[in-house]
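In this view, the complex is presented without one of its protein chains, the others remaining in place.
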Amino acid sequence: DPNKEVIPGVKRGDTIIVEDPTGAITNPDSFNIWTCWAGGNGGWSHGLQQLGLDTLWLIDPDSGLPHKGEKDNTWHNSLAADRPAYNKDFTVMTVKLKKGLYWSDNVEFTAADVKYTVETLAQNPTALFGPQFKTDVKSMTTPDKYTIVFNLSAPNSRFHRNFTVRWNACWIMPKHRFEKDLKSATDLMTYNFNPPLSLGPYTLKDYDKNGRWYMWERRADWAKTSINDFGKPVPTYVMYQLDLPNDKKVIAQTNHDLDMIHEVTPEGIISLAKNKWETNWFQGFPFGHPDPTLIAILPNNARAPFDNKDVRWALALSLDITKVALASYKGAVTLSPLHYPPTGTSKKYYFDPMQGFLKDLSIDTGTNKAYKPYDTTIAAKIGDMVRPQFGDAVPKDATRLAAMLGQGWWKYDPKAASDLLIKAGMTKKGDQWYKKNGEQFKITLFNWGTGNPTLQRLGTMVAELWTAFGIETTALSAQDNGTRYGLGDFDVNMGWNIESWGGNPDISFFADSMHSRFYTPVGEVHNGRNQVRYKSAELDNILDKVNVSDFNDVGKSAALGLEFLKLTAKDMPTIPLMSYNVMSSQDNTYWTGYPNFDKPYANPVTNWANSRYIFTQLKQMLPPTK
Amino acid sequence: MINAFTGLWKTSGYFRFGIVAVVFAVVMVVLSFFSPYKPMESYAVAADAPPSLENWFGTTSRGQDLFWQMTFALRNSLAFGIITALLSRIIAIFVGMYSGYKGGWFDKVLMSVNDSFVIMPVLPILLLLNFLLRDQMNWFYMSLMMALLGWAWDARLIRSQVLSLKERVFSETAVFCGMPTRKIIFREHMPYVLPVLFSTTINNLLWSIGMEVTLSILGLTNLNNPTIGVVIFWANQHQAMISGSWWWVAAPVIVTVFVFTGFYLLSVSINEFIDPRTRLRMKGGAA
Amino acid sequence: MSETIELLSVQNAKKSFRLGGILSNKEIIAVNEVSFSLFADKPDILSIIGESGSGKSTLSRLILRLLLPDSGSIKLEGTDVHAMKGRKQELDYMRRVQPIFQNPFETFNPLNRVDEFLMATATNYFPGEKPAQAKERVEKALQAVGLSLAEVGERYPHELSGGQLQRASVARAIIPNPKILVADEPVSMVDASLRMSIVNLFQELKNTMGTSIIYITHDLATAYYISDRIAIIHKGYFVEQGDTEAILSKPKHPYTKLLVESTLDPRPGATSLADGEVSTGDEEYLAVGCKFAARCPRAMDICRKVQPAETIVGNWKVRCHLYGENNAS
Amino acid sequence: MSDLILQTKGLRASYITHLYGIDREVKVVDGVDLSIKKNEFFGIAGESGCGKTTLLKLIAGFCKPPLQVQAGSVEFLGLKEPMSLFEATEAELYKIRWRNISYIMQGSMNVLNPVRKIFKSFEDFAYPHMQELTPAGFKQRVIEHLGNLRLSKDVLETYPHELSGGMRQRVTIGLATLCSPEIIIADEPTTALDVVVQRETLGLIKRIQKELANTIILVTHDLAVHANVSDRIAIMYAGTIVEEGKTTDIFDRPAHPYTQHLIRSLPRLGDKEKKGYLKGAPPNLADPPPGCRFHPRCPLAVDRCRVEVPKLELKKSGTMAACFLAE
Partner (left out) sequence: MTFKHVFNKNFGKYLLGRVGQTIMVIIIGITITFIIPRLAPTNPVELKIQQMMVSGANIHPEAIKAFREAMNDIYGLKGTLFEQYVNFWSRLSRGDLGPSIFSFPRPATDIIMKAMPWTIGLLLSTSVISWIFGNLLGGLAGYQSNRRWTKWAELAANSIRPIPYYIFAFILLILFCFVWPLFPTMGAYDPGMDEEWMNPVFLLSVLHHTFLPALSLVLTGLGAWLLGMRALVSNIISEDYVQYAEVAGVKKKTILYQYVMRNAMLPQITGLGMSLGGIFSGALITEYVYGIPGMGQLSYRAIVGFDYSLIMGVSIFSIVGVSVAVLIVDLLYPIFDPRVRLN
């Protein structure tokens, strides 16, 4: 019923209801996105970063939309008028800003806002980006209202990263408002920024004091924001719903009370997909959208025996990836043998070019000097396994299947894995493996928590497979896994380590943190980087080259990326598994036009900033009667 | 004993139901030792099959046969519950009976300790302890913890019974017979406390297994070891309730309800049987 | 008197209770200034008579160590009974003083067999002995009360008649050969014919075994029938004590007179039934002066103000202003 | 016959229990014929456990499992038509309860609800039968009645445990007499009382009976009580009436050996004569002896007593007795 009121004065037919997967927000009154604790409290993606704030550039993780002033759909000059421009030695970055953009209180956005943001943050050591700006920015000048020049303290070809959003970046503060509310820059840490001032197409209309929903209303002057490059956002209202248990999401969407589900379990999607009015990224199997993030098995490279490449390879070859795929995503996976998510434009830049290398790649298993571990039949195998359930939705054509499920992965070869372990000095007694020192080889696997069923299932399956192989593995979903992971007190962690820009092949976004600069010995608390404690001179070398290459030189970026991928494929510091497939679901009753595999103009996940573009592409189905 | 059994069997429907449930539980537990599959082994059978002659309770999305998985789950949950119930019973009996009988400062001290346990918020403490013990956590430790948290209220109940028994003349007779305290407590008072003990045991069993299920649903137990809670946990992780695999939820729920309703009815009928008044009447006395 | 050895001596025993819980601070003295003795060389049946709530049970519980007196002393062969601590001393005490309770049906645990209590008594007081010897002791005690192990053995309390039970209870009490039996209303719950059988038994015990008996009752007729000495207790005070025959035939205290009058004569129409004010319970306890004054037909002013002291009148003790020093009529 | 108010004929009843396959039948009332007259103080005596309470329950028409009537009837003759209590419906019984027949249960110390004030008990028990009164009128009535029982009206606002045993007993008597019923059935109303209170209470009951000119059926094992209040008494032994007659007759010339024994064993002030007692235990009612139920303990028993059940017959002494030997 489009005339039903969602909240007083807001009709259902004018509102798109969207899930924010963050979980209940514990500090619902705070819209201060710049403090550290905001990160843990999650008060970001309830519309604030999608609809309310803006920064210089956005990268779309998918193919993006055509828009004014750019030929690359994935790159959006948002507040900036052009791409970042560096001087020769990358010590100065100059940014031209767009004209005619206004805050929601009708104050114009200018270079002063950007300068103020950087300066304020630099004075707060516990602010996000604060320490970066303090160390990296020597000074700033604003030659005119629409230009800002960053003088950097050291050569840095990727400084613009701080203002480039794929998932998150430094958002710009409204100087006039902050100056009024903050007595000193350090007040920022307890400032609530409530109600938030918007630089995006929507303003906050109302929100739940318990942090369960946020209602945004389209600005009358939405054209004075950067969204104008794409067109008018269609829904008058956007409502974000938080903290819904999986089963409830399905019920709510079935009742047409929730238009966009960020994700549910594969089973949830399968039951939702039975409805005519429902769409997914893939219409039918494999449903989900592959995130530009990579799920991987993360062994502790600083702890024996995981410091041994052969052991890491053995762990990979003892996994029957088809079972992992089935247990987690019911087969709806996009596998990756590379240290890169198999999503966005990566097929073009990396996965196709790497096939030859992978097919030729050989390792020494001790008994076989040139063992070829790559297996291109995996997609077909998974296809055969799931076809009985999903029928024609699972294509028979090998290339199409590979595009869906991934071009290949490592062989399931317990024999080769055993050889590798023997090569590493281990022995098998009975059906259990024993380390060189005679101890039984046991692994405690830090698994995902209950909050993410699909991935928890994945970790459990990995543990089961290793146990079956003779390495007793306990999957542990303990609360302090993270802390122990941070301390280096772990065997193997399941998690994300690598995320890409999605639309852009540059690897600096994630790979930087694997630089040995950030290496911390076991027992010492890490500082948020290089948690797998990997150290490689070759890798450092590649990363140093990235740092002095032009970001806009995509060819160069991709070449360096390929070097990185070859190195990590051989050395296997982590065991990449697959992209994080987000089982999102959309209800077409009130709105249609959501992105999908055939129209991949945006990532359909609801919590990313780029999801703002979706609203410009929707079509209203049931407008309320006036 | 045998007479009592046949008598109960003939006259009490509750008892018959209870025995059937217990036999069912025992058979399940015994069968678990002969299971053709490892308890959590994935893809051992076809996934997502509804109940059929082949898979009595159906199969899970992970290709596990639910019938066989339930044999393990019931075994583990019962072992857990029974150990918890027994341990907490032992504490409750000692504290309740001695505290009630001895009285004085002994009683005061014990009851203060008892009250401290009574007021403890159980779930938070369990959660905390769970985090504390993390990978060392297994069902045995957990039943120890539950036992520690689950005796206090029952000890109070037992104590109040003993307090009134102490006032009865035969207790004084027992004193003047020269009986030592231990004997008075266990020989003279125990038969009266038995019914309370029995029903609190069943309650405690239910409570502890319920707690285990709650913790499991939150994913805080060892999820690689099947219990009733763990089976439900994995069903939830596969959204079985709304994805059509109803049997995945139904199997543990029906088995639990059946077994525990059986236990309860059994306890009701046996309790009536061991009630002093009933026993008196059976021996031919007017109660 | 000084020549004789005091077996039990109760001196100025006093025990008070709070009434009505938190909401009142009334206090009643259930046993007050009570003194009497039993003598080792002269076994005695001492009847303690009083109406309901007069403090009889409290007194017996004081003697049995089940209650601690507020003041005064209760000595058994010279030692204060309440100073006896520890299992050994307690057993030692109980070996000499044993109780017989009011209601035979409640004396034994209905769920356990009667002979268990008997055997437990034998084994606990004679720990070194073999089961056979204990059995013999039990048998002997049962014979003494006119029962046998064959009759009570392996039976539950409800399988025995009230009379049998009360006898078994007496048998149990005499197993350790106590010097004193404290019997608190031992026959009030049994009917007339059983009553006489128990009472006869007491007499026999005194005569054959030399056991002293404190016989607590409100039944003047049986007290008259068996006891040598009698003490009349009213609201905690012994108002009259001395020779049974003498006191009951010529009571001095008005309260004793009332008791004697109230005793029903089992001859049709022999007793005149009163229908006066109903006697109160605890209120009398709170009275100042003589507690009986309110009901006393001969009450004087002084009675309502001063508690009379115990005086010796003739050859027994009376606590009444009619006979006090200031009014020695 | 018009002066009769209540009559039982061949009353036979048992406690029948089925417990877990064990069936037990206790024959507590076995062939009792009683004819109770208007305005009569009728006593029933007998040792404990002989079935007195059970008989009273039957007379009061209160018969619920495990108690079962096997034969005979109880008829209330106070109405225009004789009314058989066992055949009457629940509603008919309800009508005569408390209005016509009231009952003072054994153990009156515990028959009052411990958490209910006395006045509430009066309301519960009697008010439904006195609907003609307004609530205020009813209260007035109760207060007057209590005055009659020598109880102050403060009693109404107390809880049972705040009263002494004697007062509680009076309250229960008050409860049973408020509606002035034709029959009051009293089961051991004075047993737990001490001598002083007992005398007062008996005096009260006697006075009430005179004032109301009604029938009281009083049960107690204490013959001394009967001696002082009852006009007629019946002696019960093991579920049967063994002797019945005028009180004076029974005390002066008991015909049945059991009665003789009872009378002889009564202690008296000023009487130190040695009293005998009956050997043996009362019979097990679940398995009563054949013939005369008293024969195992009877000093005079002959062979006939062991096989044949004696009938209750008028004897020379002027009482009815069930004994072959009495003349």
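Order of writing sets the chain letters: A, B, C and D. Residues in each chain are counted from 1.
Keep in mind that, in the parts below, contacts are C-beta pairs under 8 Å (C-beta built on N, C-alpha and C of every residue); 3 or more make two chains touch, one makes a residue touch a chain.
All values derive from a computational prediction rather than experimental measurement.
S.K.: From the list A:Pro66, A:Gly100 or A:Pro245, pick the residue that touches the absent chain.
M.R.: The missing chain is touched by A:Pro245.
S.K.: Pick out which of B:Leu129, B:Leu144, B:Met190 or B:Ile274 touches the chain that's been left out of the picture.
M.R.: B:Leu129
S.K.: Tell me which of D:Asp3, D:Glu87 or D:Asp124 is the one touching the absent chain.
M.R.: That would be D:Asp124, which touches the missing chain.
S.K.: Using the document's definition of touch, tell me which of D:Val69, D:Val111 or D:Ala301 contacts the absent chain.
M.R.: Of the candidates D:Val69, D:Val111 or D:Ala301, D:Val111 is in touch with the missing chain.
S.K.: If you put the missing chain back, which residues of subunit D would it touch?
M.R.: 57, 60, 62, 93-94, 97-98, 102-103, 105, 107, 110-116, 120, 124-125, 128, 159, 161-162, 175
S.K.: Quickly run down the residues of subunit A that touch the omitted chain.
M.R.: 5-10, 24, 26-27, 36-37, 39-42, 44, 125-132, 134-135, 162, 167-169, 189-190, 206, 208-213, 215, 239, 241, 243-245, 247-248, 251-252, 254-255, 257, 479-480, 482-486, 499, 518, 525, 527-529
S.K.: Touching residues of subunit B against the unshown chain: what are they?
M.R.: Touch set of subunit B with respect to the missing chain: 108, 112, 115-116, 118-121, 123-125, 127-129, 131-132, 153, 199, 203, 206, 209-210, 213-214, 217-218, 228-229, 232, 236, 241-242, 249, 252-253, 256-257, 259-261, 264-265, 277.
In this text, only the chains that are shown with their structure count from here on.
S.K.: Give, as an integer number of Å, the spacing between the C-alpha centres of subunit C and subunit B.
M.R.: Averaging C-alpha atoms per chain gives centres 50 Å apart.
S.K.: Using mean CA coordinates as chain centres, what's the subunit C-subunit D distance in Å?
M.R.: About 31 Å separates the centre of subunit C from that of subunit D.
S.K.: Can you give the whole-Å distance between the Cα centres of subunit A and subunit B?
M.R.: Roughly 46 Å separates the two chain centres.
S.K.: For subunit B, what residues touch not just one other chain but two or more?
M.R.: Subunit B, residues with two or more chain partners: 284, 286.
S.K.: Scan subunit D for residues touching two or more other chains and write them down.
M.R.: none
S.K.: Help me check something: in the complex, which residues belonging to subunit C touch subunit D?
M.R.: Counting only subunit C, the residues touching subunit D are 20, 50-53, 160-164, 188, 190-197, 199-200, 218-222, 224-225, 248-249, 258-271, 273-282.
S.K.: Hey, which residues of subunit B end up touching subunit D in the complex?
M.R.: Listed in rising order, the residues of subunit B that touch subunit D are 3-4, 6-8, 10-12, 273, 278, 281-282, 284, 286.
S.K.: Of all residues in subunit D, which touch subunit C in the complex?
M.R.: Within the complex, subunit D touches subunit C at residues 47-49, 150-151, 162-167, 170, 192-200, 202-204, 206-207, 221-225, 227-229, 247-248, 251, 261-263, 265-272, 274-278, 281-282.
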